[in-house]
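In what follows, a single structure is set out as structure tokens and then discussed.
A single protein chain has been omitted from the complex, and every remaining protein chain is retained in its original position.
What follows is chain A.
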Amino acid sequence: MKVLVPVKRVVDYNVKVRVKSDGTGVDIANVKMSMNPFDEIAIEEAVRLKEAGTATEVIAVSAGLAGCQETLRTAMAIGADRGILIETDAELQPLAVAKLLKALVDKEQPKLVVLGKQAIDDDANQTGQMLAALLGWPQATFASKVMIAGDKATVTREVDGGLETLEMSLPAIITTDLRLNEPRYATLPNIMKAKKKPLDTVTPDALGVDVAPRLKTLKVAEPAKRQAGVKVADVADLIAKLKNEAKVI
């Protein structure tokens, strides 16, 4: 069973992002980039499936600038067998990424695609769902536990009310939540081996996908600065304020 894992190169979670002065986006020039943390969990899960003998090959995919190669090497250092870079300098929105991934799925024929539930840069939380729809495959999002047996996947999902367990047939889409696993630290020998693993590059054109953005960003602004709070005298005062000032109850 092949497993495909898309990984996104995002601004590192330690970086404090700044909005560009012209309001067109955030400034990502010269900031530290790393793999989207949810995607690290996805890679880890796929590698564990391989170590358990369930998966035979783990393919990491990334779409974007040439720098995404580094992210793919990181995935291969964790244990992915090979990488595919869909190289483009175009702005990629979730639908475009889903279409690119569909084209690769058609080509590679994996039984399972494991994605991070969302990326920490745009927090869109859409790519996995869109890919499932485009492929007509079942999906289990926000997974906190995955079991594969034969042609079935049993997935425990984190939902608002608690946990939900789904069974679906393969091929299928899974998106990962934080508690699915704790990604390993790459070992030095694997970091060195990752350099020698195959990494192919394709373009959106070659895959026959039009990645033109469908959404237009009007303006990006810093969130309003938080106002100083007030001390309330008692519960009655608090309720009055919630009712009359905040107007939330």
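Please note the rule applied: a contact is a pair of C-beta atoms (placed from the backbone, for glycine too) under 8 Å apart; a residue touches a chain by one contact, two chains touch by 3 or more; residues count from 1.
Rule of thumb we're sticking to: contacts and distances are computed from a predicted model.
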Per UniProt record, name of the chain withheld from view ["ABC transporter permease", "3-methylmercaptopropionyl-CoA dehydrogenase", "Ion-translocating oxidoreductase complex subunit D" or "Branched-chain amino acid transport system substrate-binding protein"]: "3-methylmercaptopropionyl-CoA dehydrogenase"
Option from A:107, A:179, A:195 or A:214 whose C-beta touches the chain left out: A:195
Given A:169, A:187, A:203 or A:217, the one touching the chain that is not displayed: A:187
Chain not shown, touching residues in chain A: 14, 29-30, 32, 34, 69-70, 73-74, 77, 185-189, 191-192, 194-195
